[in-house]
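The complex appears here minus one protein chain, its other protein chains still in place.
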Amino acid sequence: MGKVKKYRAKVEVRLKSGYLDPEGESAKKALIDLKYPVGRVSTAKVYEIEFAASGLRKAWMVVEEMCKKLLANPVKDDYSFEVEEIR
Amino acid sequence: MVKICVIRVGGTNCDEETKRALDELGAVCEVIHFKKIVKGKKKLSSYDALIIPGGFSFGDHVRAGAILGKEMKYVLSKELKRFVEEGRPILGICNGFQVLVEADLLPGFGGGIPQAALAINDSARFECRWVYLRVESGGKCIFTRGLKKGEVVSMPVAHAEGKFVFPKGKEEEYLKKLVGGDQLVFRYCNDRGEPARRKYPENPNGSFYDIAGICDPTGMIFGMMPHPERAAFGIQLHNWTEMEDIPEYGDGMSIFRSLMEYLGCGG
Partner (left out) sequence: MRSVYERKPLPFELFEVNLLEASEEQLMRISEEMGLALSLKEMKWCKRYFSEKGRNPTDVELQTIGQTWSEHCFHKTFKGITLMDGRRIRLFRDYIARVTEELSPNWCISVFKDNAGIVEFENGYAIAVKVETHNHPSAIEPFGGAATGVGGVIRDILGVWAKPIANLDVLGFGPLNFPYEDLPPGIKHPKYIFRGVVAGIGAYGNNMGIPTVAGAIHFDESYVGNPVVYCGCVGLLPVSSYVKSTRPGDLAVLVGGRTGRDGIHGVTFASLELGEESEEVSRPAVQIPDPIEEEKLRRAILRVRDKKLASGITDLGGGGISCACGEMAREANCGIEVELDRVPLKYSDMRPWEIWISESQERMFLSVPESNVGEVIDIFEEEDVEATPIGKFVEGGALKVFFRSWKVGELDLKFLFSPPVVRRKAKWQLPALREPRFKERDVEKTLLELLASPNVASKEEIIRTYDHEVQGNTVLKPLHGRYGGPSDAAVIRPLSNSWKGVVISCGLKPRYGKIDPYWMAASSIEEAIRNNVAVGGRRIALLDNFVWGNPEREEQLGSLVRACRACYDFAKIFETPFISGKDSLYNESPLGPVTPTLLITAVGVVPDVRKIVSVEFKRAGDPVYVLGRTYPELGGSEYYSLLGLVGRSVPRVHPSKAKASMDSLMRAIEYGIVKACHDVSDGGLGVALAEMVLSGDLGVDVDLREVPTSGIGGRRDFIMFSESNSRFVVEVRPGSEEEFESIVKADYALVGAVTRRRALVIREKEKILVDLSSGKMREAWKIRYG
């Protein structure tokens, strides 16, 4: 306890289902042009964040907060993340 | 003397033309870097109104308007609250509208969580085109008091992320609230004033209910995607060459004129 460790979070932000993903749609069109018969294409944004925290539980809470405060807009975005300790 | 602050950060780029329109109406308009306000080198309280102009604040990284919006929400919240309470209006144009939504100042239903978003256009492209807007405001929004409800005005849009959305499942509830509170200000429409019904290109981005501009419950904070500063003067209109006489002003000027009148400097 009390010792600060380093963590790396990988946060993925994507559009909630039900919202049109125009970037995914235009990538889909382009892929079909390239003769790949693809189905649904969706896009997501990935952030890799390195930071320090006092423990894994705390690290999770911090990342959750980052997502809510800035990285995702809960109106249209879903987010998920992983946190790992780094040396 | 009316003093207006036009805020800028890296990536802001419609500050000059916004200032030009206000200068024309006799305002004293200063373009101030956001940093100066955060650091206390300039005081918000020394201005009568605040404008967040168009552009790509902080490169629109994360989401359009998100970084400046969150900085306003978490760093300047007290000052902004007091600013509005003291009867000083805030206008967000294009990127400024995105900022106000990200800052939870619009639609301002309360509760501390975002209630709307400006998503990527349905066309997945940046769209620079002139659109028609129907005035929906019954008079609450102080920025459109010079316009009559039902009137049709024309201005250009220029954005890639302007599709107004409410949370899924809450659309009808929030729309009711918006309309009931006289917060719906502009809707995209055709040249006859009929709603665009999400039809492209009349509705250039796919906005829910053709929403182009809304105000907060007090009518003091207003955000719109179209650019009134690019339709402030007759010579800026896209079809002025077809007109017998070039008008001195365009429809956009009415937004700034309404603001000046509210601040007691009309005429």
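Per-chain residue numbering starts at 1, and chain names A and B are given in the order in which the chains are listed.
As a working rule, contacts are C-beta pairs under 8 Å (C-beta built on N, C-alpha and C of every residue); 3 or more make two chains touch, one makes a residue touch a chain.
Keep in mind that this is a model prediction, so the values were computed, not measured.
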Contact with the hidden chain (one of B:Gln115, B:Thr144, B:Gln183 or B:Gln236): B:Gln236
Which residue of B:Arg125, B:Lys149 or B:Lys176 touches the chain not shown here: B:Arg125
Positions on chain B contacted by the hidden chain, ascending: 10-14, 16-17, 20, 33, 35, 54-56, 58-59, 125-130, 156, 158, 191, 227, 229-230, 232-233, 235-236, 238-239, 241-242, 246
Footprint left on chain A by the chain that the document does not show: 29-30, 33-35
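The rule is short, and it goes like this: only the chains that are shown with their structure count from here on.
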Chain A and chain B: spacing of chain centres that average the CA atoms, whole Å: 30
Chain B residues within the chain A interface of the complex: 62-63, 66-67, 70, 74, 102, 113-117, 119-124, 165-168, 206
Interface residues, chain A side, partner chain B - complex: 15-16, 18-20, 22-23, 25-26, 69-71, 73-76
